[in-house]
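First the structure, in the form of structure tokens, and then the observations on it.
The complex is shown incomplete by one protein chain, all other protein chains being positioned as in the whole.
Lettered A and B in written order, each chain numbered from 1.
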Amino acid sequence: MGCQERLFSAKSLVFSHISRSSPPAMFDFWDQLGVFIFAVSGALAGRAKGMDYFGMFVVGLITGTGGGTLRSVLIGDTPPTLLQSPNYLLIAIAATVFAFVGAPLWNRIKRVISIFDAFGLGLFTCLGIRVAQNHDMAWWALIVLGVISGTFGGVLRDLLRMEVPLIFRREIYATAAIIGGFILLGLDELGVASPAAIAIATLSIATIRILAIRYSLNHSKS
Amino acid sequence: MGCQERLFSAKSLVFSHISRSSPPAMFDFWDQLGVFIFAVSGALAGRAKGMDYFGMFVVGLITGTGGGTLRSVLIGDTPPTLLQSPNYLLIAIAATVFAFVGAPLWNRIKRVISIFDAFGLGLFTCLGIRVAQNHDMAWWALIVLGVISGTFGGVLRDLLRMEVPLIFRREIYATAAIIGGFILLGLDELGVASPAAIAIATLSIATIRILAIRYSLNHSKS
Partner (left out) sequence: MGCQERLFSAKSLVFSHISRSSPPAMFDFWDQLGVFIFAVSGALAGRAKGMDYFGMFVVGLITGTGGGTLRSVLIGDTPPTLLQSPNYLLIAIAATVFAFVGAPLWNRIKRVISIFDAFGLGLFTCLGIRVAQNHDMAWWALIVLGVISGTFGGVLRDLLRMEVPLIFRREIYATAAIIGGFILLGLDELGVASPAAIAIATLSIATIRILAIRYSLNHSKS
């Protein structure tokens, strides 16, 4: 009996480990929208470097999923979601097609994409913190993992096309994620419901980013 | 008794985990030949960038083992084979010596190396799929891990020498691996014996690659 109870509790641990490895289901749509937006930016960046459509697909896939994958590897939560659901491959294919078809319109929709990208950064940072919270990490480690989730895909995108990563030059990018991470943890502390906290923190990150783009803010000049 | 049985079964799990982390023993020779070929390409690439022999050795080692190592990290199958057998270090040393001695003959043997490289891509893709199959992954995840195993070493080689990775420009490279992966899974489904299935899939990948090189195929032009 005692053994069986322990066995059962071991099983629960296994199942809870599996379930906690994914972001909350209710954010799946936003997670996948974020992957799509980042994948489009990656595919277009590859196209600008003269890559073929397969190269665009790979850079798009890596840009969209790189942040979450590094987070999974760092906290030992393998395999990453990229290998748990085929959706990410399908999203990267759709993003490549979109980038091929949409590239001539790119100048016109650049502003729209910037806004989506800002929301993607916000969502990825918040979802990264939520996943990390299920692994009992300290608050500063949550912020670090949130920033990694939100920004690392773009770092890989820039490395693969041989550019000094933009995050190292437009530093308000990561700064926005850090501020939003503190807002999320603060709202958690105040007992705000999780969806509301994520919505507020995501909006804050997106707003900071959009204002920074509009006024070309960076730390050196401010 | 019940407890002991469970303990025993836990032990079996541990042992089966250890044994399944390596590719099938009968392919060890081909695996190591593939590492050698890729390591030679890495060492020569380093030499072309003015690296010293130690730099050539490191780039060769990373080119030969990078794909398998990333696969191990992504599926949580650590430590990677690079740290389980000293053979890979010895192979990289041999490849560096070969690249030093053979470089003057490189133009003449370039065609031979291309053929070996094509077989290496095929073998690495198939062995990567076999390792992933022991980790109960979905079919599309098997293909992804096979392509990573077959191509990522070359991506690292190009990044370390500051070139946009060739895979992003000669996309028939990864496409050949994808087609071969589907062939391998199809033959598995039909009940073909594993060695025969690997041989056929490897030959298919190598043939596609060699034809693509001969006719300078790429997706844009075809």
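We adopt the following convention: a residue touches a chain if its C-beta (ideal position, glycine included) is under 8 Å from a C-beta of that chain, and two chains touch if they have at least 3 such contacts.
Bear in mind that the values here come from a model prediction, so they are computed numbers and not experimental data.
Undergrad: Which of B:L33, B:V58 or B:A199 touches the chain that is not shown?
TA: B:V58
Undergrad: Looking at B:V101, B:M162 or B:L190, which makes contact with the chain not pictured?
TA: B:M162
Undergrad: Return the single residue from B:L83, B:L105 or B:A138 that touches the missing chain.
TA: Of these options, the touching residue for the absent chain is B:L83.
Undergrad: Against the chain that's been left off, what residues of subunit B make contact? List them.
TA: 3, 7, 46, 49-55, 58-59, 69, 73, 76, 78-80, 82-84, 86, 89, 159-162
Undergrad: Spell out, residue by residue, where the missing chain touches subunit A.
TA: Interface with the chain not displayed, on the subunit A side: 2-3, 6, 73-76, 135, 137-138, 140-141, 144-145, 159, 162-165, 167-169, 171, 174-175, 218-220.
As a convention for this text, only the chains that are shown with their structure count from here on.
Undergrad: Based only on mean CA positions, could you tell me how far subunit A sits from subunit B in angstrom?
TA: So the centroids are 29 Å from each other.
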